[in-house]
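Data block below; observations after.
Of the protein chains in this complex, all but one are displayed in their positions.
Letters A, B and C mark the chains as written, and numbering starts fresh at 1 in each.
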Amino acid sequence: MEDFWIEAIELTQSVIDGLLFGSTYALIGIGFTLIFGAMHKLNMTYAAASIAGAYVGLVVFVFFSAHPLLVFAVSSLASGLIGLLVYLICFRFIPVNNHLAALMATVGALFFIDEVIIHITNASPLAFPALFGAASFDLGAVWIRGDLLFVFAASVASTAALLYVLYRTRLGLATRAVSQQNVAAQLCGIDVHRTNATTFVVAGLLGGIAGAMTAASVGVLSPLLTLPITVKGLIVTVVGGLGSIPGAIIAGLMVGAAENVFLYLRGVNERDIYVLLLLFVFLVFRPNGIFGKSINRD
Amino acid sequence: MLELKGVTKRFGGVQAVNGLDISVAENEIFGLIGPNGSGKSTTVNLICGIYPVTAGEIVFNGKNLAGLPPHKRLRAGIARTFQNIRLFPNLTVWQNLLVARNSMEDVHSQSFLARWLGETRHTRGEIESILEFSDLADKADDLASNLAFGEQRRLELARAAAAKPRLLLLDEPAAGMNREEVQDLIHRVRGLRDSGITILLVEHVMQLVMNVTDRICVINFGQKIAQGTPDEIQNHSAVQEAYFGTTAGDPD
Amino acid sequence: MFYPKNLAGLLPAAACVVMLLLPGLSQAQERTVKIAGWGAKSGPLRSFGVNSEAVLKAAVESINAAGGVSLGDGTRAMMEMEYYDSACNADQAISVARKVASQTEALIGIGPTCSGAAAAMYGIFQKNVDNSGDTGLQFPILTDTAIRPGLAKKSQWTFRNVPNEINMYDELFAWLRENHPDVKTIYGGTETNQAHSKLTFAKVIVQMATKHGFEWVGGGIDGLTGKIGSGSDQVLETTKASNWLMEDTNFSVQARAFKKSRADMLIVSSHPFTTCGMLKEMKRQRVRPKVLVGLTSSSSQETLLGCAAEAEGMYIPTGFAPVTSVAKRVAKAATANGGFADLHSAAAWENAWIIKQVVEETGIMAKPSTLAADRRKMRDGLEALDNVDGLLGSVGRVRDEGESIKPFVFVQATGGQWVVVHDPRN
Partner (left out) sequence: MEFYFGLAQIIGIHVILGLSAYVLMLTGQLSLAQAGFFAIGAYSAGILTVLFQFHIVPALIIASLVAGLFAFLIGFPALRVRGLMLVVATIAFSEVVRLFFFNLSWRKTIDGIEAGPDSTNGFREIRFFAANGWEPYQVTLFVWLFVALVMFLIWWSDRARSGAVLRAVGEDELAAHSVGINITAVKVAAMTAGGMIAGIGGALYAHTATYVDHLTFTILLGTFAIAYPILGGLRSVFGTLLAVVLIQGVLVEGLRALGDWRNILFGVIIILTMNLKPGGLFDTQTVQALRKGLAFRDKGAPNA
């Protein structure tokens, strides 16, 4: 009986840690889903751009000893700017119906960003500041990491801001119009390129926060982060349903929690196999994601 | 030859086709007309198997088509054209026709590998004659996307014919055509019928429908409102109302 | 007309192919001892290559400043080094090895920097010298950085000058036994998809710790079947929750497993990125062991850049520390060349000097006509070496395996620096 309770507490703790860490996955997932929703295209550069944003934030921290909040803000802005650049070099001048070329261009940009980071830092891991890094909340048997709680709060806040922009502003209306009916939107006088560019900037701003949050919750920033985050982001996007922001949030938390539980139960060598099987289950039984409607889109 | 018995199709809450009964006889040109959103295109899609029916059955040559995927319906002898042209734009005209040779006869007369890799003299001859019939002989090596609009329409018809169908579904083949082109199309449709193909024509352009069909069925809101010869239909009150009345159909 | 507009895109390609086919051979008039280095200068392990190149360059400069190398006929020749990027990638390491062996007059190769690439690259070499039925590459290699145990015996052409971790941890735990008598139990984890970290953890660190009487308080260990050490003859269920992967970001479960073990001594057998991640999580969860031990590879500058505060107090045995005057000079020269001298890269310095020694001992001629013979002499010379002068003292050679026994020291992270806490040589 004693064992059972210890086990139950351990599991609960694993789930809590995983859920909170999953909020960084959720932020990346939202970015992917936003861009996919707007352009029906995959932006493979996204996670790398988010990490690159965090590196710019780190520059401010290292050279000007800025407050972590400012570091996050700079990361976000930098990533937004990179998002704009990525749009310009990977999407703007490539024919709209050529999905492969745009995808490949973003892969090229991914290599480029990764390699630039590697060259500047010699690929060395660098310490990244956390907000409330020392804080923690004890809830009886389990405890909650203060910095992750902040990450979680920041994810919720940025998502709320994003939803506000999408559903309460003219810009959001334009974005949704373009994503749903590209040609019709153009006929209504919406500048599709500008709207798409704005989407990339908004997604980039969000990605910068995600990158900084990831770096803050690990405590170190390294180019090793980009590939796993890209994969996690894609998984979250699919599990959450393409284009669904609430889906991406739930999926992010879910993937984070599942990862930690499988790690606890089965060890690290098998952990990812189970997470991927979970993804297969979703692909087979709920191909439209958590909140996906069963529309057959052509 | 083709019989629709109480065919119903629902998309969510929308009733696209509602208890439709149609019977097309061997070697006739049967017209299916109706206002926008009346369920014509849905009916075509139901017959060629793109959507499953919600209720009712579709019988072709005495065989129930339920559960048969589109490619098997083609093998059974049902070919179609699309309202908005759907050629394979980056294939040549020749390839567009070659790809379409999936009739029962073609599948059975050649071994799998031969069909997959080879092009027999017989096949070439047949494709050439289709090209000839479609006035596309000199365009055989052009990419479909480089053809003019009228040529693309002809190619789409030719591609359907290349499958040697017994029943051909034409979904608004005259859309966007001028008077002369329609006249040309009329000849071609008649030519196809004369070669033994039954035709179900879904159309908007009255010039074509009234000139070429043997019988016409009018539907609105997924239901049959009238059926008869072109002359009968022209004077039918329900048709007048459906086309010119105040009731507007829901968008397609 | 040949449609130049559409084909224009192909022209640069053609030009590049021509460029590629231009022979890489340059016939120098003067006689020089050419050596080639290669390692990861791109990709996530770039620091390995950058450091290795910096140290190698410094070594060659110092040799030339001291008058160069004396050849078999008494001529003095300068040493010349070319460094290539092989991105820590098996394909590329193999390709560079082939290129250097067949397209250049290099007498020997120093590289690659990563164990995985080295494990693959060694496979293309001739296994046994003088076996004409084996068409593997015949070119001597003296690797500096790749530490994973037991690689060089794959071929008689391959040699390594890397720390021998068995000796290092053996002595470390003996020393800890003496200096921390209150420490009785140990526990730890590793990054299981990094071969060096995992192998060293299972087959070296835990073995040596139990040998010196520390008690392992976890289950069985991944990668290790049978009993742990000599103390226990019981096969335990594998410890699952205490390991991680080399690109992992969340260490909460592992840190809890560490905490739950209540071990006096904890081991983080990992490279800097995850070492830092793990140490930070341990700090958050207030896991405070009496003694913290790390993997040799983490005794580098990267760990301090990533988590100097959290690493405070961690012991690591290392084959390099600026404790001797020459070691201090090397550290300085490496920094001047844009890299760091650490346990990985410092060996490159020794390698250059070993090469000088072998050239002089075996009477290598360094003429284009004697290239094959010179390479063979180089190999035989390396094989015959007993002892060489290293940065921390004499470096012994393990004859049949092509490996080395290097002197080492124990360092501890103190105030953002690696401080030597014990020098077994004294």
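Keep in mind that, in the parts below, a residue touches a chain if its C-beta (ideal position, glycine included) is under 8 Å from a C-beta of that chain, and two chains touch if they have at least 3 such contacts.
All values derive from a computational prediction rather than experimental measurement.
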Chains shown that the absent chain touches, full complex: A, B, C
Among B:18, B:83 or B:103, the residue in touch with the chain that has been omitted: B:103
Absent-chain contact - pick from B:33, B:87 or B:177: B:87
Hidden partner chain, touching residue among A:89, A:135, A:192 or A:265: A:89
Residues of subunit C in contact with the chain not shown: 2-3, 6-7, 9-10, 13, 16-17, 19-20, 41-43, 83-85, 87, 90-92, 94-96, 98-99, 101-103, 116, 119-120, 123-124, 126-127, 133-137, 148, 154, 192-195, 198-199, 223
Touching residues on subunit A - with respect to the absent chain: 36, 40, 42, 89-90, 93-95, 98-105, 107-113, 115-116, 118-119, 227, 231, 234-235, 237-238, 242, 269-270, 272-273, 276-277, 279-280, 283-284, 287, 298
Residues of subunit B (touch criterion as defined above) contacting the omitted chain: 48, 50, 69-71, 74-75, 79-80, 82, 86-91, 95-96, 98-103, 115-119, 143, 159-160, 162-163
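The rule is simple: only the chains that are shown with their structure count from here on.
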Overall pattern in which the protein chains touch one another (line/ring/star/complete/other): other
Central chain (distance from its CA mean to the mean of all protein CA atoms): A
Averaged-CA centre spacing for the pair subunit C and subunit A, given as whole angstrom: 36
Distance from subunit B to subunit A - Cα centre to Cα centre, in angstrom: 47
Centre-of-Cα separation between subunit C and subunit B, whole angstrom: 71
For subunit B, residues that touch 2 or more chains besides their own: none
For subunit C, residues that touch 2 or more chains besides their own: none
Residues of subunit C touching subunit A in the complex: 42-47, 50, 192, 222, 238, 240-241, 243-250, 252-253, 256, 272-273, 276-277, 280-281, 284, 301-302, 305-308, 310
Residue ranges of subunit A in contact with subunit C within the complex: 10, 13-14, 17-18, 21, 115, 118-119, 122-127, 133-134, 136, 145, 214, 217-220, 222-225, 227-228, 256, 259-260, 263-269
